[in-house]
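Here is the structure we will look at.
One protein chain omitted, others in place.
Chain lettering (A and B) follows the sequence in which the chains are written, and residue indices restart at 1 in each chain.
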Amino acid sequence: MARAVSTRRKIGFTIAAWAVGLAIFFPILWTILTSFKTEAEAISSPPSFLFFDWTLENYTTVQERSNYFRHFWNSVVISLGSTVLGLIIAIPAAWSMAFVPGKRTKDVLMWMLSTKMLPPVGVLIPIYLIFRDVGLLDTKTGLVIVLTLINLPIIVWMLYTYFKEIPGEILEAARMDGATLRDEIIHVLTPMAVPGIASTLLLNVILAWNEAFWTLNLTAAKAAPLTAFIASYSSPEGLFYAKLSAASTMAIAPILILGWFSQKQLVRGLTFGAVK
Amino acid sequence: MATQHSRSAARIMISPAVVLLLAWMIVPLALTIYFSLLRYNLLMPGTERFVGLLNYKLFFNNPAFFTALINTLLLVGGVLIITVVGGILLAILLDQPIWGQGIVRILVIAPFFVMPTVSALVWKNMFMNPVSGLFAEFSKAVGLAPFDFLSQAPLASIIGIVSWQWLPFATLILLTAIQSLDSEQMEAAEMDGASALSRFWYITLPHLSRAITVVILIQTIFLLSVFAEILVTTNGGPGNASTNLTYLVYARSLLNFDVGGGSAGGVVAIILANIVAIFLMRMIGKNLDA
């Protein structure tokens, strides 16, 4: 790779790449900019790009009128709760499959993945009715349960691919050193797998945060996370661009930042380790 | 490679995950199939009765079903073509020596982290709105009549929005795959006198084939269930012009309260997804060995 690239070529590619990158990012940028405009400026024609009177009033209005922070908190509880619960169930399972593989391990993994392919709409009705009958509709608990279950296969798979990279000899060494199974998992495996567990956590928080089928169908006002909160801007409030933008910016900002940190793990997690 | 002791421990530790997923799969599935054989409307409680395959017959005879089926296929196919072709081109572009590669990467990947309801609303109102959206402003500026995307071309507009969300995913995975290509292989091909185009055709593309398959299959799972984007932008309309299977079942059961009919649709959706899933499992299964 030690080859001089002609500067002119590099300039050309740089301009092209930045142009495409900015075009793709533009809707997000535009949303963020609009969130700082007044409503009048937001629909002014021709639209102003940077030279307008910056204001924060949209953010305060959104919080006051629709209690943004309650929905934000719902999103946090639901996404973190379902991920942590999922990890607790998945770590032992992934340990089993990575370090004590049997003849059927591969089939079990495949089967777990196949549950992910069940289209949610196919099971929406029974889940909806069951939740209605046991009082889980529009509760955070209900959503934590559902999101744990739909993301469990991904969590198991991600952990499995990370655990596979830990040499089994180290766990055997621990066994020779007198560690019980519990010691082995707590003192040896988990600390060694911290990077893998952290990226699994990150990716699943992102997936759960953005999940928009179950969260829309199983919540009303009380437990609605940000996905459902934003959907309520569908109409007619959606025509108040500045407020819509402020609400949208607040809904995506935390996860956008988390996501940028986890790009690499994202590839691995979402392709079940097939692309690294 | 283990002892009896560790094998039985393994069995115990894997069981919570297996039991939960088994329950999650079997219970609702069985209920869906059961409901699909009933006349069951939430507005008329107490009138449930067994009707055999009537719900399926009604579902298939309903013209909305075929529209939804075709819309589903168009949506999945359209988004796949746009994201895979665009993803390959973008990945190649980003793999070139450029200044600020890390920042461009961050810009390109961003839409993937935007929740579906937000991206649908932003596109619908701030870009595609025929009166005050940015596209309308642009048309006016160049002297054209504004185009009402969501009523004139609802499905194409939704394909556009969904493609915007998934293009980053395809790009990121294909870029990762391209970067894992052994540079010596490229140099060898260059020594052998292969042109840039034939290097792409004979080396880069085959190297990407596995990543491309993974992208197609994984996106398909998610694209079959596109829901929020439709709910927020068009509500499946005008008419059924942008209704896919997922949305049709939702509308049947939760808007019309027809649990029986909705369940029949759900079963059909499951069968369709399974056809796709079979290919996906084969593919990932192969990669497990590799």
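We take it that a contact is a pair of C-beta atoms (placed from the backbone, for glycine too) under 8 Å apart; a residue touches a chain by one contact, two chains touch by 3 or more.
By definition in this document, contacts and distances are computed from a predicted model.
Selecting from "HDOD domain-containing protein", "Cytochrome c", "Sarcosine oxidase subunit delta" or "Multiple sugar transport system ATP-binding protein", the unshown chain of this assembly corresponds to "Multiple sugar transport system ATP-binding protein" (UniProt protein name). From the options B:T3, B:T47 or B:S198, the residue with contact to the unseen chain in the full assembly is B:T3.
Which of A:G12, A:G135 or A:P167 touches the hidden chain is settled by the complete complex: it is A:P167.
Among A:V188, A:A208, A:L226 or A:A247, only A:V188 touches the chain left out of the display. Residues of subunit B that touch the chain left out of the display are 1-5. Annotation for subunit A: contacts to the undisplayed chain at residues 167, 169-170, 172-180, 183, 187-188, 191-192, 194.
The criterion applied here is as follows: only the chains that are shown with their structure count from here on.
The touching residues of subunit B, when paired with subunit A in their complex, are 1-2, 6-7, 9-11, 13-14, 16-18, 20-21, 24-25, 27-29, 31-32, 35, 90, 93-94, 96-101, 103-119, 121-127, 129, 132, 134, 137, 140-141, 164, 167-169, 172-173, 176-177, 180, 183, 210-211, 214, 218, 221, 224-225, 227-228, 231-232, 245-246, 249-250, 253-254, 259, 262-263, 265-267, 269-270, 272-274, 276-277, 280-281, 284-285, 287-288. Those residues of subunit A that touch subunit B in the shared complex are 1, 5, 9-10, 13-14, 16-18, 20-22, 24-25, 27-28, 30-31, 34, 43, 45-47, 89-90, 92-93, 95-97, 99-100, 102, 106, 108-110, 112-130, 149, 152-153, 156, 168, 181, 206, 209-210, 212-213, 216-217, 226-228, 230-231, 233-234, 238-239, 241, 244-245, 248, 251-252, 255-256, 258-260, 263-264, 266-267, 270-276.
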